[in-house]
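Just one protein chain is left out here, and the rest sit where they should.
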Amino acid sequence: MADYPTALGASTPETITLLGRDLARDVMGEVGFGELAFWLATQRRPTPGEVRVFEAVLAALADHGFTPTAIVTRLTYLSAPDSVQGALAAGLLGGGSRFLGVTEDCGRFLHDVLASRDALPGDDAGWDALAMETVRARRAAGGRIPGLGHHVHKDGDPRTPRLFEIAAEEGLYGPHLSLFAAIGRVHPAVLGRTLPLNGAGVCGAALADLGLPLELLRGFALLARTAGLIGQLAEELRRPVANEIFLSVDLNNRSIPPEPNGEPPPAARHE
Amino acid sequence: MADYPTALGASTPETITLLGRDLARDVMGEVGFGELAFWLATQRRPTPGEVRVFEAVLAALADHGFTPTAIVTRLTYLSAPDSVQGALAAGLLGGGSRFLGVTEDCGRFLHDVLASRDALPGDDAGWDALAMETVRARRAAGGRIPGLGHHVHKDGDPRTPRLFEIAAEEGLYGPHLSLFAAIGRVHPAVLGRTLPLNGAGVCGAALADLGLPLELLRGFALLARTAGLIGQLAEELRRPVANEIFLSVDLNNRSIPPEPNGEPPPAARHE
Amino acid sequence: MADYPTALGASTPETITLLGRDLARDVMGEVGFGELAFWLATQRRPTPGEVRVFEAVLAALADHGFTPTAIVTRLTYLSAPDSVQGALAAGLLGGGSRFLGVTEDCGRFLHDVLASRDALPGDDAGWDALAMETVRARRAAGGRIPGLGHHVHKDGDPRTPRLFEIAAEEGLYGPHLSLFAAIGRVHPAVLGRTLPLNGAGVCGAALADLGLPLELLRGFALLARTAGLIGQLAEELRRPVANEIFLSVDLNNRSIPPEPNGEPPPAARHE
Partner (left out) sequence: MADYPTALGASTPETITLLGRDLARDVMGEVGFGELAFWLATQRRPTPGEVRVFEAVLAALADHGFTPTAIVTRLTYLSAPDSVQGALAAGLLGGGSRFLGVTEDCGRFLHDVLASRDALPGDDAGWDALAMETVRARRAAGGRIPGLGHHVHKDGDPRTPRLFEIAAEEGLYGPHLSLFAAIGRVHPAVLGRTLPLNGAGVCGAALADLGLPLELLRGFALLARTAGLIGQLAEELRRPVANEIFLSVDLNNRSIPPEPNGEPPPAARHE
């Protein structure tokens, strides 16, 4: 008979445990929410410094105003106000490769570079050399460096220096952040122009330095965004804009004739 | 031309603000994640006591082991590992009336009772009288009190006394908690049996006492659960069970003949 | 040991059955998609007339242009192009009480009225009497008749007469359609103004007359809409508008100061 092991929540009629602790006595009132989220994801209790970096990342990613995810959540709530869970889920579904993906992409990219090395550089010159090699290889392969560049903050993303600073304050400025910083220093020499380090990318580097699972880096961006989307719904309740957004599209629709697509390619011999 | 006002995230090429603050300087590294979620939902910065109660609620709701939401997230990840956002969203969609809804239902119910009164009771006897009246009226109408009873913790949900305690410690034991506590005291006299106050229901009372929007109480349960579901995914990555769950169902399917349903009712005169 | 009975899909290494039929031999190439969807939902094979009415309903509900569901699907695809399933799921999540719900609400409403009667009327006069009573009762209770009225087609929804006609042609003009038609005739005398019968509402009456499960009437609207949303994505691929929609909102955001909400109500005695 199968059984399903778990170290997460468990209960008996008398007790509830979470991560092996007594939920009521040891967790409620004792553990902050960011700390708990970290703990749940790693099954180890983070240090206060780790919590501070982690929560700084969550703050950096929580809400960016009228992103597609925010608009989607507001429109879904307009359309189905009976289902808050549907409105939040719909918004999170926009957390894919384009708008929220850079955090994960950057963290994974840096990790892959580091994992390919036997030893890590010991000083800035070493990081710069590795970064130079990395940017050149990527360029030669025709790829971009995930997290390099930002469509709005062209002269610098304000989150970037702040997150480096917080990580340094907490002694958590690890190899992912080091490599990303070095990429920021050396890429102009290779690419011929200066691009900002994207704040969402730095977040990925910081999460990777915290040892969080790379497969779930996007998940932390989504956790942050869940708080942001609840904020969007709360604002929508008091100062609704979704109907106006809907109408601004619907009233400006322009009916055009169908454009047939998908002519089948010439059929093969079996006809 | 329409414009869309918001006090949430905003950015210019040089700055990013959130809730009117400079995100990098005033929020990152300064504001905890639970605090930020509260702030986003109310647009006012909570006090430390409010944060503590709020985070205790989130801890109480984050993960309850192999709930349908957890199983759904794991199965969806098994089936579509390319989309973490899809796995989380699928799990949240189970956060409806039955498994996560009691938090919202209880908060709203208590609020409706309180809103129907001109003045609030001034002492325990007054709360007991109001609670007695409330339970009687609900019973007469054939309804249940949301949050009264628990299918596992029949002799008491361990989260319940702890959350009352934390709220009292922080001076946030408001009218919703007071009424719910009184319901806990008086209902045996009306119903003829003693039921526990469900911890998820107490969470709803506590959130309502914090002044959080009633329409979104379910949203906070979903925020808590997002952290729990990330924990489920992290555990699934290291110690997978989803495939075994799937097989335990699929291999025990039993093929039966169709059972026709939906005979149309006898058609009316137009035939 | 639990087993899980099902009459739907089943397979052995050699065979695949669906609804008790051999899938490859008896279903593929033999059963249309609308017919199959009906069959899956009722476990009985529909007649050709039932299929025609059912597919007319699906056509009526498949796409209404730039509805919130369509905008949401396009925006989600813009944001997460790696996950078509996420874009479709997000759009469907808008299929709730407001924009797609009228089909289910109307079907259920009519059903409840009919279920409260011992016998159905035998002629138009009888239906008119029942309709008059129904509209009066609803008005007295302060409620609206689901499916009565349309915010665009104020002088008549073109789908409405057509669906009545098709149902009549196929001998499937049953009691739900009869009652709804009568409501269309008599309501001006009660309400003092003439409202159109909403086409989506008529769809609900027609689905109920087909004997489809009332709990899932919304599901058929969602099935129709899935086809529509795929059409929206196909058009988005060739003639994208989602980014322009996003920018039309984002560029017209107006930053305002936070508006604190959620002052906790005056705390009760425990402070």
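Think of it as A, B and C in the order they're written, each chain with its own count starting at 1.
Throughout what follows, a contact is a pair of C-beta atoms (placed from the backbone, for glycine too) under 8 Å apart; a residue touches a chain by one contact, two chains touch by 3 or more.
If you're wondering where the values come from, they're calculated on a predicted model, not measured in any experiment.
K.L.:
Tell me which residue among B:Gly20, B:Gly65 or B:Gly156 touches the hidden chain in the full complex.
P.N.:
With B:Gly20, B:Gly65 or B:Gly156 as choices, the missing chain is touched by B:Gly65.
K.L.:
Which is it among A:Glu35, A:Glu104 or A:Asp209 that touches the chain not included here?
P.N.:
Reading the full complex, the residue touching the unseen chain is A:Asp209.
K.L.:
For subunit B, which residues touch the unseen chain?
P.N.:
The list for subunit B reads 65-69, 71-72, 75-76, 78-83, 86-87, 89-90, 93-101, 234, 238-239, 242, 245-246, 248-250, 253, 259, 261.
K.L.:
What residue numbers in subunit A mark contact with the hidden partner chain?
P.N.:
Spelled out for subunit A, the touching residues are 1-7, 10, 17, 19-20, 41-44, 50, 80, 82-83, 85-86, 89, 93, 114, 120-124, 127, 167-168, 171-175, 177-178, 209-213, 249, 252-271.
K.L.:
At which residues does subunit C meet the chain that is not included here?
P.N.:
These residues of subunit C touch the chain that is not shown: 2, 4-16, 18, 22-25, 27-29, 31-34, 36-37, 40-43, 52, 54-56, 58-60, 62-66, 70, 83-86, 88-90, 92-96, 100, 152-159, 161-163, 165-166, 169, 199, 213, 215-216, 218-220, 222-224, 226-228, 230-235, 237, 239, 241, 244-245, 248.
Here is the rule we use: only the chains that are shown with their structure count from here on.
K.L.:
Tell me which chain's centre, taken as the mean of its C-alpha atoms, is farthest from subunit C.
P.N.:
In terms of C-alpha centroids, the chain at the greatest distance from subunit C is A.
K.L.:
How far is the middle of subunit A from the middle of subunit B, if each middle is the mean of its Cα atoms, in Å?
P.N.:
Comparing mean C-alpha positions, subunit B is 25 Å from subunit A.
K.L.:
Go ahead and note the Å separation of the Cα centroids belonging to subunit B and subunit C.
P.N.:
29
K.L.:
Rounded to a whole Å, what is the gap between the Cα centroids of subunit A and subunit C?
P.N.:
So the centre of subunit A lies 36 Å away from the centre of subunit C.
K.L.:
Mind pulling the residue numbers of subunit A that touch at least two other chains?
P.N.:
Where subunit A meets two or more other chains at a single residue, that happens at 65-66, 83, 86, 89-90, 93-96, 100, 234, 239, 245, 248.
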